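All protein chains but one are shown in place.
For subunit A:
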Amino acid sequence: MDTSKPAIFVNGGLLPMHVRKRVRTVVQVIGSDRGAVIGKSTDDQQLSVKGTPPSVPLTNFVEVIGIADSEKSIQAEIWTNFGDTFDTYSYNQLCQLANGECQLLFL
């Protein structure tokens, strides 16, 4: 497993803390808008994901890993379909823990 480029788990609220850093998050695809995918983060914030989505159709939930270029958008390099159901609550908790108490575990 390639650990040379670690990505920080973020949700909508945490993204601003990591602008210009490599982040990862799971969003629920709401729609697309001028080449960017609009997604709802696990804490119900709207994020826009830029980049080229994969050729396969996106499922409801997608994980994107990339550089955060603004407080509300990510330049995604890797897109992963997470399926149609997803436990957003747990993921949200994970993001908070990963950035808060258990920070040291992740970086």
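Note that a contact is a pair of C-beta atoms (placed from the backbone, for glycine too) under 8 Å apart; a residue touches a chain by one contact, two chains touch by 3 or more; residues count from 1.
Note that in this section contacts and distances are computed from a predicted model.
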Inset, instruction - Mind telling me which option in "Proteasome assembly chaperone 2", "Non-structural maintenance of chromosomes element 4", "Replication protein A subunit" or "Phosphatidylinositol glycan anchor biosynthesis, class H" is what UniProt lists for the chain we can't see? - result: "Replication protein A subunit"
Legend entry - Residue among A:35, A:54 or A:83 that touches the chain left out of view: A:83
Inset, instruction - For subunit A, enumerate the residues touching the unshown chain of the complex. - result: 1, 3, 80-87, 89-91, 93-94, 97, 101-102, 104-106
